[in-house]
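A single protein chain has been omitted from the complex, and every remaining protein chain is retained in its original position.
Letters A, B and C name the chains as they come in the text, with residue numbers starting at 1 for each one.
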Amino acid sequence: MSEPDDHDDVTAEPISFEAFRRSFYYGDHADMQFKYLARMSDEDAADVIAEVLQTVGEVVDTGDVDRLRQVVTDAQIRGYEPDEPAAPTVEDAPFTPLSTPLVDARLALLSAGGVFVQGDDPMGPDGPTQDQALDLIQEFLRGKATLSEIPADTSVDALTARHPGYDARTAQRDPQTVFPLGHLRALADEGRVRLADTHYAFTGATSQRRLEKQTAPAWAEHMAAREVDAVFLVAT
Amino acid sequence: MSEPDDHDDVTAEPISFEAFRRSFYYGDHADMQFKYLARMSDEDAADVIAEVLQTVGEVVDTGDVDRLRQVVTDAQIRGYEPDEPAAPTVEDAPFTPLSTPLVDARLALLSAGGVFVQGDDPMGPDGPTQDQALDLIQEFLRGKATLSEIPADTSVDALTARHPGYDARTAQRDPQTVFPLGHLRALADEGRVRLADTHYAFTGATSQRRLEKQTAPAWAEHMAAREVDAVFLVAT
Amino acid sequence: MCHGSVGLVARALEAAGIATVSVGVRAFLHRFVELQVPRAVITPHPMGRTIGSVDDRVTQRRVVDAGLSLLEGASAPGTFVDLATGQ
Partner (left out) sequence: MCHGSVGLVARALEAAGIATVSVGVRAFLHRFVELQVPRAVITPHPMGRTIGSVDDRVTQRRVVDAGLSLLEGASAPGTFVDLATGQ
């Protein structure tokens, strides 16, 4: 259709590096481990990708997955680094001292990792898969968070996860990566803590305003009514 | 200096994806495992990178380095795929049947992997390091190949490697990845083969014309004079 | 995002008289700082593996232990334990 020129190939349009790095953020190459490439400078993103690929070549030889994990983590830290040093954006810091020794306190686990009991999907029996959830990120970010209830005696193997903001396949492989209920149960058996009857999870990708104004206070009220003394929170 | 316009940022020049993928070929992001990105289409290169990164995220969870190796290998196969189906570019196919049973034949190992005995660098005592060799790729490609001689009883641990065309750090970690002298010695001990007194390596990144016309025939003459009956060749 | 959500929930719980400890990863430490999370354990893990790698029970347990200790030990808001540096 259009006239090809020096910079134009009729068979394949050249792509910009910017378009490429942005494609990791819910685009053609959507990848929750690397979506921050979208917000880096071209140069930094290029260096991060090159460093990960360099490490891949090493790890294929050494089998040192810890090294790969370290490089991925360091790249994320760099990718999410705020433009300015972190400083409080809220004025107060509410703080409740633990009222009783931990062994007597009723502790609940609450994870933002989108964990739920298989067969008890908070979005209903036809809730989206992990892949489908990624396409729904905007709906999640505008929506209201739902609290999944997870009985204290739930087997870790009975849990699954879905989350449009991180790769919940990790939590599908091992829910304790973001929901350490088994560890807390072991600690309760050892007499270190006392567990509440119910534990909780929600999907942290949600309307922040609504969470702050409505949902989180309602959850706090719910837990206070159940005489929860302390909550172990897990971010993802 | 120049007038910034809509597509121009004075603090950081946007880069093209083409420049990025070419940087893996002896450029800023030189990487022998991925240098073929330079010769792929933008779209294919983008997909390869995204697929490797996707696999990195999985392997960080699963520890399955074999899977990472497989994806890297498949990407290389795709990256080096010829534009047209492979077909002979030479007219003849010289072929010498093995003249005696293998157990009686004098077998030499010859690797193109740039292997040599530590302290006996074919480029002299001040030969370049692996990193320096990458910068010398053009000199290698114009140069004449040198044959390293490696006595049959050389310990594998005494070997090292340098090569501007692949990542010789692999062979530094384990020379048998490209120079299986220990395995051949074990087979000789088992009575399966008879080994020549000397084995060989060279750096396969070299002038192809000179290799064909001068060097390879001279090597063949040298080995025939030493009554070598068969050669086990390893490409890298 | 999720670290911000956890920060908001932690604040609501504390305001309602419930003590909290929040576990997050280093890449999102700044979100906890911004929201003045009362007690936080920062882990040196990639995002999505806050408590520890898949099936790495030893590390996971260590992180949970650190969280419980902080819940007991912190006497003022803004007490952060960084497991990467051992602070």
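Miscellaneous remarks
By definition in this document, a residue touches a chain if its C-beta (ideal position, glycine included) is under 8 Å from a C-beta of that chain, and two chains touch if they have at least 3 such contacts.
Since this is a predicted model, take the numbers as computed values, not measurements.
Taking every chain of the complex into account, the omitted one touches A, B. When the missing chain is restored to the complex, the residue among B:S23, B:T154 or B:T170 that touches it is B:T170. Across B:V48, B:A133 or B:V178, the single residue that touches the chain missing here is B:V178.
Screening B:I15, B:L110, B:L134 or B:L159 for touch with the missing chain picks out B:L110. Only one of the listed residues, B:G127, B:P151 or B:P217, touches the absent chain: B:P217. Within subunit A, the residues in touch with the undisplayed chain are 60-62. Across the interface with the omitted chain, subunit B contributes residues 32-33, 69, 72-73, 76-77, 79-82, 86-90, 92-99, 101-102, 105, 110, 112-113, 141, 145, 163, 165-168, 170-171, 173-174, 176-180, 183-184, 186-187, 192-193, 202, 204-206, 208, 211-212, 216-217, 219-221, 223-224, 228-236.
Keep this in mind: only the chains that are shown with their structure count from here on.
Separation between the centroids of subunit A and subunit B, computed from CA atoms only, is 41 Å. For subunit C, residues touching at least two other chains, in rising order: 46, 49, 53-54. Within subunit B, residues 60-62 each touch two or more of the remaining chains.
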